[in-house]
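Removed: one protein chain of the complex. Kept in place: all other protein chains.
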Amino acid sequence: MSVLPALDVGLALLVVGVAAWTIAARNLFASVVGYVAYGLLLALVWVRLYAPDVALTEAAVGGGVTGVLLVTAGKRLDALASAEVGVPPGRALKILAGALAALVAGALAWVVLTLPSPAPSLAPAAAEAAAGPGAGLGNPITAVLISYRSFDTMLEKVVLILAVLGVWSVGADAAWGAAPAPLRKVRPDGAMILLAQFLAPVGLLIGVHIFWVGADAPGGAFQGGALLAAMGMVAMMARLAEPPRIDSRKLRLALVAGPAVFLIVGVAGLALADNLFAYPQNFAKPLILFIEAFMVLSIAVALPMLVCGPPNGSPK
Amino acid sequence: MTASPGGALLVFAVLTPVAGILLSFALGGRAAERITLALAPIGLALAGFIAFLVARSGAPLVYVIGGLPPPLGIALRADGASATMMVAAALIVPAAAFYARAKFATPDGVAESRGALTFWIMLQAIWAALNLIFLGADLFNLYVALELLTFAAVPLVCIDGRPETLAAALRYLLFALFGSISYLLGVALLYGGYGTLDIVLLGERIAATPLVWTAAALMTAGLLAKTALFPLHIWLPPAHANAPAAASAVLSGLVVKGSFFLTLRLWFYVLPALPMAAPAAILGTLGGCAALFGSILALRQPRLKLLVAYSTVAQIGYLFLVFPLASAPAGGALGWSGGFVQVLAHAFAKAAMFLSAGVLAEALGHDRIAHFSGAARALPLTFLTLGLGGLSLMGLPPSGGFEAKWLMLRACAASGQWIWAVPILGGGLLAGGYVYRILAPALADGVVEVKARPQLSRELVALGLVGVALALAFAPEGFFEFIQIGRPLAGGGAS
Amino acid sequence: MKDVLLVATLAAPLAFLAACFVRAWRPRALGLQFLAPAPGLAAGLLGLSGTPVSVSGLGFALRLDPPGALLLSFSALLWIVASAALWREKAPDARFGVCWLLTMIGSLGVFVAGDLVSFYLLYALVSLPAYGLFAFSDDPEKKRAGAVYLAFALAGEAVLLAAFALLAAGAPQGVGIAEVMAALPASPYRGAVLVLVVAGFGMKMGLVPFNGWMPLNYRAAPIPVAAVLSGAGVKAGVIGLLRFLPLGASMAEAGEALAILGFVTAFYGLAVGLTQRESKSILAYSSISQMGVIAAALGLGLAAADSGAAGDMAFYAANHLLVKAALFVTIGALAARQPLWALALAGALALSLAGLPLTGGALAKLASKAQFDAGWPKNLATLSSIGSAMLMTHFFTRLVSGDAAKDAATETPAALARLWPAVALGALLLPWLFADNPGEALKLDALWDGLWPVATGVALALVWRRLSVPQIPAGDSIVLYERGFARLMALGPAFERADANLRQWPAAGVSLLLIVLALLAAGLEQAAEKVPFR
Amino acid sequence: MTPPILAGLVGAALVGFGLYGLICDPHPLRKLLAFNLVGSGVFLVFGIVARRGAAAGFAFDPVPQAMVITGIVVAFAASALAVALILRLAAASGKVTLDPRAWTKRDDGGAR
C-alpha cells in the first residue's frame, strides 16, 4: 500500500493550504468558511493519527459547533455594516511578525521531529490501571477522562459553565432572564425544516449511541454530547426549537448536572473507596456511566447556549 | 508519592468554591451572594488549617486524587509558598466580597440581575482557580486552572457593559488566550519528552535539552502574557482601571499573582536542573524595566484608578527580580523570601488601594487627581488607606513593601548582583512620586464636594487589608522559614 | 530603669499618636503633647554617663550611648518647649498634629535606634512626615518647598537603604548597628558603604551639592516648625554619620575627602548665606555651613582613626541644636519689639555660632579642637569661624533692620515669644552643664582664640554691608535641579507615546514571540557552552 | 514519512500561520480564527506525542489524547466568549478595533 503515504502528504498539504487561506483571505466570511472546511479536514488527520475519539470531537466541535458559532458571528457582524476595524500593521511589522512566527514554528518543528526515542508513554500504566481504578472500561481515553484525570474533566465542565455565564453577562441588563436571540432571524423554508426533522432524530440516536459505547469503543460523554448539541442547533436553525429562557430552572439544572453529579460522586468516593474521586472497584463502570450520562446532558445544553449568545429581548 | 494525613483538605479547598459556583448557578438570584459570603469563613478556615498542617509537619502536604498516584493520576501539593498564598486569597477575596455587597446586591423586585449573578459567581470561580493554581502539581491540571481563572476574570472586567470595558475585556481575553496556548504547547512538549506532567516527577527527570528549553521558553512567555509583565502589559491598565473596584482589587491583588506563581513553580520546581543564569537575567531585566516604566507612566495618569493600575504594572516588575535573586548561589533564600513578601505586600496594599479608589470615586463622583484638593479632610480614612498602601508601594518602613525591598537588596548584596538594586531603589523613588501626586493635593487646603458619604464598613475593609500589608513588616523569623518549606534548592545547580 | 525609659522614649509619643485617632481624645492628646518627649529627656540625661544600654524585642533594638544621649536630651528639651508653646493656642488640626508627633517620634528615635531596620524606620519618620508640617497648602511657594524637600528625603532614603543592605551583607551575624559597624572595616563593600552613607546623610545635613532644599524649607515653614527641623531634625543626619562612619578604623583618603567636602560646604554655605536678605534663609545657610564643619571634623577624625570624634561632634551638634532653634525663635520674638537687652541677647546668641567666648559656642569650638588641631584644617576652621561671625552679624543686621520676615510675628505663638529670653539664655548656658571640662574655655588663650575671629568677622561684616552684592536665589543649586527635572518631566509624553505603541496589539504579539525566542536562545547558548565539558 | 512526522510538520506550520494571523490581522474575529489555528496545531503536537507513545497493545497513549479532548472544549468555550464580546462591542460602539488609542480619547473620570 504505497498510496497511503501519498494520501497523507496530500492531506497534510491540503490542511496547511486551507489554514493559510484562512489567514490570508481578504474577506472575513471567506476566512470563516475556510476555517470550517479546515476543521473537517483536521478530523481526517486525527483519524490518521489513530485518534478516533479526538477525530469525533474535532469534527463535532471544530467543524460543526465552532463553524455555526463563527458563521453566525460573521453574519451578525455583517449586519452591523458600520463596524469599524483597526488598521492593519505596516509592512515592516508584518515582515517582522512573519519572520518571528516562522522562527518559532521552525523551532517547534525541529523539537517535534527530535522527540526522544523510545517515546515515553503512559500507555502501559493505563493498561495496568485499567484492571484497577479504570475497572471495566475498554476505552482507555474514557478511563483517563473520567477516572485517572477526573479532576481535569470536572473542572473543564465548570469552565464551560463559566463560559456560558460569561456569554450571558455581556447582554443588556434589561434583557436578563429572557431567551437568547434565535439562531436565524427569518423563518426558514421547507428544506431546512425537512432536514431538521429527519436529521435531528437520527442524530439524537447516534449521539446516545456514541455516548453509550464510549466506555469500550471510541466515543464517550463529550463526543456524544457534542453531537446532541449539534442536533439541537439544527433544530434551532430550522426554528423547530427556540433557545430557552436563561432563567429557566430546568436549563440551569441541566447545565450544572454534569459537574454537580461528578462532584458528588467524587466526594462520595471518600466514603465508598477511601479516596476523593475514587470509585469502588465493583461499581466503577455503572458509576462512570451514571456520571457520563449527566455530562452528556450538560454538554448537549451548554454548547448550543454558548452559540446562541446573550439573552435578547424583554424578560417578561 | 503518598498522601499525607489531612491531604483531603487540599481537594476540599478547591471543591468548596466549585460547589459554591454550581449551587449559585442553579439557585440563581440572591443565593449567589449569600453562598459567596457563607463560603468566606469556610475558605479561610480551610486555608488556615492547611497552613497549620504544613507548618506542623514542616513538609509539603500531598493528596493523590482518586488514589492513583502520578504519573497517571493527579496530585495536589501544598508547600509553604502555596499555603501562604491560599491564606492571602482567603483574606482578600472575602474582603472584596464584603466590600461589594452594596454595589452587587440583587435589586428589589427582580429575582436575579445580570451584574450581581455574574459578579458573585465569578468571584467564587476566581477563588477556586487560585486555590487550584496554588495547590496544583500537574501541569495540565494547572492549565485548566489558568483557563478557569481567565474565564472568571474577563467577565468581571466588562461587568458594567460600557464599550471601553468591553474592548478592555476582549483584549484581555484574546491576549490571555495567546498566553495559554503558548503554555499548553510547552506542556505538550514536556509530555512528549518525559511522559509525565507531575511537577515533582518532572523536576527529578528533566535535563537541559533543547526540548526542555523550548518548552520552558513557550510556557514562560505564555505565563508572562497572563501576568502582564512589561512589555506584555497590553491589557492590564484598561482592564484593571475600568473594572468595578471590588473586581479590580481581586484582579490586581490576586489574579496576576496566579500566573506569576506558576512561573515560579515552573522554574524553581519543574526546571531546577536547568542552568538558570541567562533566563533569570532576561526575566529580571524585563522586571526591572517594568518597575521603572510602569512607575513613570503611573506618574502621568490623570485618573486615580489608572494610576493604581500602572502601579500594578510596576509592582509586577519587582516580582520578577526574584528569578535572578532567588536562583543565585548566595542569598537565594533571602531573594525567595523577599519575592514572596513582595507578592503578599502588593496583594494586600493594592487590593486596599483599589477598594479605596472605589470609595473615593463614589464619594466624589469622579477620580480625577487634579480635583482632589482637600479631599483628605472629607475622606480621612480612605486617604489614610491610600497613604499607607502607598507607603508599602514606596517600600518605606514599616510595611511589607519595605521588608521585601530590604530582603531583596540584601540578596543583591549577598550575590553581588548590583544591577537589580537600580530598579528596586529607582522604582521606590518613582513610587514616592506618584504617591505624592495623590496625597499632596488631597492634604492641601481646598474643599471638595462630597456627593455621597462613604460607608464606614467599606472604608474599614480597605483599611484592614492595608493593615495586613503593614503587619508583614513585623513578620517573625518563623514566617520566613515557613515560606521556604518545600522549596527545592536554587535552580541551575544540578547541571 | 534606663531600659524602661528607653522604651518609653518611643512609647510615650506613640501613645499620644494613638490617642489622636480617637476623636474624643484628640484635643487633649494634642494639647498635652509636650509631655510626650519627657521620657526621652529623662532617658537622655540618665544615659549621659555609664555604659550603653540596649533593649530589643518585636524585631527592633534600641541602644543608648553617651553621644546619642546628649543629642537625645537636647532634642527632647527642644520638642518639649516647642510643643508646649505651639499647642497652647494653635487650634487642633489633626493633619498637623499627627505629622508633628510622627516627626517627634523619629527625631527622638534616631538617637536610640540600635539596629539597621529600626534606624531606617525612625530616620524615615523624622524625614517624611515633616513634609506635613509646612507643605499642606495650595500656596505655590510652600508646595514647591514641600516637593523639593520630599524629593531629597526620598532620595536620601533610597541611598541609605542601599547602604544598609551593604552593611547587612557584610555582617552575616546580625543587623545590630554595633555588629555591622564592627564588621565594616573588614567588609569588601567598605568604600561603597562610606560613599552611600555620606551621600544619604549628607542629603539630610545639606552638604554640597544636596544643600538647596534647606533654605526653601525654612522659608516655607512657620517659626516653631523651622526651629524643631533646623534644631532637632537635621541632627538625624549628624547622628547617622556618627553611627555609620567607621571612626575607629583608619581610612585616610576617605576621611580627607569627607573633610574637604565638609569645608567646601562650610564656605559655600557662608558665601551664599552672605548674599541672602531674608533672615530665615540666612539661618538656613548658616546651618549648611555648620553641618559642613561637623562633616569636616568627622572626616578628619576618620582619617586619624580617632573614635573620640563622635563624642566631640555630638557636643558640637548639640550646641548647634539649641542655638539654631533659639535663633529661629528670635526672629519671631524680635519681629514686633526690639528692646536693647533683647538685641544684646540676640547678638550673643548669633555670635555663639561663631564661637564667641563665654557662650556655649565657645565650648563647641573647643570640642572640635582635637580634630582641627594643626595645619590646614586648623586654618580653615579659624577661617570658618570668621565667616560664621560675618554671616551671623549679617543676620543680626537684617533682623534689626526689621524688614527681615514679614509674617514672622504672626506665625510665632505668643507663648513662645514670651518664653524667648529663657530660650535664648538656655541656649547660651545649657551647654556649660554638659561640657567635659568647661574650665578650659575660660582660660585666657582660649578666650583670645575665641574672640579675635569673632571680632574680625563682625568688622568684615560691617564692611560687607556697604557693598551691594547681587542676591543668589534661595536654594541656589535647586534652581538648576529644577530645570533638569523639568527637562526630565518633558520626557513624560515620550514615555506615554512609547506605552501607547507597545500596547498596540501587533507590538505586544511581536514582543511575546521575541521573549520566547530570547529565552530559547539564552537556554541553547548555555547548553552549547556546556557541551564540551560533558 | 510516517504520519507522526508529517503531522508534526503540519502542526508547526499551523502554529506559524496562526501566530502570524494572531499578530497581524486587525479584526478580532479573525484573530480568534488564528487562535483556533494555533490551538489545533498545539493539539496536533499532543496527537503526535500520543501516537509515538503507542505501547502495551495500545495504538496510542491515551493520556495526551484525553488532554486534547479537554483542550478542544476549553478552546471552544473561549471562542464562544470572545464571539459574544465582539458582537456586543460592535453593537454597543460600532467599532471592533483593539487599538487602545481608539478607546482612550475621551477623558472619563466618572464614578464606577
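Per-chain residue numbering starts at 1, and chain names A, B, C and D are given in the order in which the chains are listed.
As a working rule, a contact is a pair of C-beta atoms (placed from the backbone, for glycine too) under 8 Å apart; a residue touches a chain by one contact, two chains touch by 3 or more.
Convention: contacts and distances are computed from a predicted model.
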item: Undepicted complex member, UniProt protein name, chosen from "Sarcosine oxidase subunit gamma", "Autoinducer 2 import system permease protein LsrD", "Malonate decarboxylase alpha subunit" or "Na+/H+ antiporter subunit G"; value: "Na+/H+ antiporter subunit G"
item: Among shown chains, those touching the left-out chain; value: A
item: Contact with the hidden chain (one of A:L44, A:L195, A:L251 or A:I264); value: A:L195
item: Residues of chain A (touch criterion as defined above) contacting the omitted chain; value: 189-192, 194-195, 198-199, 202
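Definition applied: only the chains that are shown with their structure count from here on.
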item: Per-chain Cα centre nearest the global Cα centre, belonging to chain; value: B
item: Chain B-chain D separation of Cα centroids, rounded to whole Å; value: 25
item: Gap in Å, rounded to a whole number, between the CA centres of chain D and chain A; value: 13
item: Chain A: positions in contact with at least two other chains; value: 86, 89, 93, 97, 100-101, 104, 107-108, 112, 115, 119-122, 126, 148-149, 152, 156, 159, 162-163, 166, 170-171
item: Shared interface positions of chain C, touching two or more other chains; value: 503-507, 509-510, 513, 516-517, 520
item: Of all residues in chain D, those that touch chain A in their complex; value: 1, 3-21, 23-27, 29-30, 32-34, 36-37, 40, 43-45, 47-63, 65-70, 72-74, 76-81, 83-88, 90-91, 94-99, 102
item: Residues of chain C that touch chain B when the two form their complex; value: 58-59, 94-95, 117, 120-121, 124, 128, 132, 135-138, 143, 146-147, 150, 154-155, 157-159, 161-162, 164-166, 168-169, 189, 492, 495-496, 499, 502-505, 507-509, 511-513, 515-520, 522-527, 530
item: Residues of chain D that touch chain B when the two form their complex; value: 15, 22, 28, 31-32, 35, 38-39, 42, 45-46, 48-49, 52-53, 61, 63-64, 67, 70-71, 74, 77-78, 81-82, 85-86, 88-89, 92-93, 95, 97-98, 100, 102-104, 107-112
